[in-house]
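Removed from the display is one protein chain of the complex; every other protein chain stays in position.
For reference, chains read A and B in written order, and residue numbers begin at 1 within each chain.
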Amino acid sequence: MEKIKIAFNLNDQDVSIETMPNKRLLDMLREDFNCTSVKEGCGEGECGACTVLRNGEPVTSCTMLAGQVQGERLLTLEGLSKNGELDILQKTFMEAGAVQCGFCTPGMILSAKALLMKNPHPSRDEIRRALSGNLCRCTGYTKIFKAVEMAIEE
Amino acid sequence: MKEFSFFSPGTLDEALTLMNQYKGKASVIAGGTDIVLELNDRSHHPDYIVDISKIKELRYVKVVDGIVRIGALSTFTDLENDPYLRDHVKSLYSACYYVGSPQIRNLGTIGGNVVNASVAGDTPTAFISLDATVVLRSAAGKREMKLTDFYGGPGKTELEKDELLTEIYFEAPTEQMATAYTKLGKRKALVIVVIGLAVLLEKDCNNICSKAQVVIGAVARYPQRLPLIEHYLVGKPVTKETFDGCRDLFSQTVYEMIPTRASVGYKKESVKGVASKTFDSILSDFSLCGVEE
Partner (left out) sequence: MSDRDFSVLGQSVIRKDALSKVLGEAKFAADYKFEGMLYGGVFRSTVPHALIKHFDASKALALPGVACVLTAKDIPGKNRTGIIIKDEPCLVDDKVRRVGDAIAIVAADTPEQVNEALDLMEVEYELLEPIFTVERALEEDSPKIHGATNVHAKKHLECGDVDAAFAKCDVIVEHTYNTSMLTHMFIEPDAGIARYEDKIMTVYCSTQNPHYDRADVAGVLGLPNNQVRIVQVTTGGGFGGKLDISVQCHIALLSHFTGKPVKMVRSRKESTNVSAKRHPMTMKAKTGATKDGKIQAVEVYMTGDTGAYASYGPAVITRAVVHCMGPYEVPNVRVDAVFTYTNNPMAGAFRGFGVPQVAYCHEGQMNAIAKELNMDPIELRLLNAHKIGTTIATGQVLEESVGFKETLIQAAAKAKEVM
């Protein structure tokens, strides 16, 4: 079986790699690019821990093949803070107590980021719907919604 | 995941050539939300994967000469964000709106949903209620058939191994029609449908039902039209009383479809509520667009 060459933009950098095609995007990001903020909670698209932003939209990297990101723009949590400056959501997640075990946090922050980029003033219901693909077993969600609301106010 | 060769054609023609060349050994991937799980757990292991997700020409929603045409690579999000569908084809809009999660709606395609032919698929139920037609293409040519016939065959679908589903189309609902889809599930998000009910209803100027297309999903192997209910509705006034009058018929129909299934007790009761919700939506749409003469 032949290797494939994949070129894409990862966290604002153009990257390319030659790799075997039989891996998921999740595996390529974790293993070949060391983006271990991308977590595998279920491997079936259900939990959202593996969420990355593809062209600004949240997608589950466990339900995509690596080869499918050719030419796309990807953002993982590693790429969210700029020049050492935390994104507002990273700050409010800390301040609101929205982080417990932290396994859902990368995906949760990215889904929230995608929402705020499209809709800077979402309602509570819009926040709930935007985060409905990210499961959190620890917090009970209330503080996560609070953190997103705090980020809106800033 | 077992090994395979990977192709990512940029045009439909290239894709069809590959499908022809590797006929029977190649699998198509669109959004990947069904097939990647099968590849990853090794239950499916083709020699070749043809990624059609980069074929831009297959991603569209357009209305031409009274026909709504949807490209197979349109995602659930594309459909949910389409203003025409939201305002005029509520059944399809709702079926997409309640799919999985934002992530899954951003990836999952209409073509994948229709071809995958899962018992729990949401949009096929809506499409059948719209009496939709699928367009299938291969290097050799093009075929069209009603979605009901596509699912009629002995295999999973009528799709040949070298074919792609490229489009699904249906007649645009007129001002005299309303459509609705209700999904019953255990939660609000990330939920597998327990019962899906899609309805298209037309009424005449005397508020009499002149056409009814009623389809139930997640009960039989494929979504089923319910001729008994359609027959009951046609010729009756479009009122709450009429709709309430067929709640028991729904219950009985579901019972007869799955008399021995463990879920029958639950489904035959809950379908009444699902029916009421669906018809409430139809009634409210009729009153909103002010077509009562």
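Convention: a residue touches a chain if its C-beta (ideal position, glycine included) is under 8 Å from a C-beta of that chain, and two chains touch if they have at least 3 such contacts.
These figures come from a predicted structure and were not determined experimentally.
S.K.: With the missing chain put back, one of A:K3, A:K118 or A:R137 would touch it. Which one?
M.R.: Only one listed residue reaches the unshown chain, and that is A:R137.
S.K.: Specify the residue from the set A:L25, A:L53 or A:L77 that touches the hidden chain.
M.R.: Answer from the full complex: A:L77 touches the omitted chain.
S.K.: Residues on chain A that touch the omitted chain in the whole complex?
M.R.: Residues 22, 30, 35-37, 39-44, 47, 49, 76-78, 80-81, 86, 89-91, 93-95, 97, 99-106, 109, 135-138 of chain A touch the chain that is not shown.
Keep in mind that, in the parts below, only the chains that are shown with their structure count from here on.
S.K.: Help me check something: in the complex, which residues belonging to chain B touch chain A?
M.R.: Against chain A, chain B makes touches at 1-6, 8, 29, 31-33, 36-37, 39-40, 49, 51, 53-54, 77, 100-104, 106-107, 188-190.
S.K.: Residue numbers of chain A touching chain B in their complex, please.
M.R.: Touching chain B: residues 1-2, 4, 20-24, 43-46, 48, 51, 54, 57-60, 62-65, 67-68, 70-71, 111, 114, 129-130, 132-135 of chain A.
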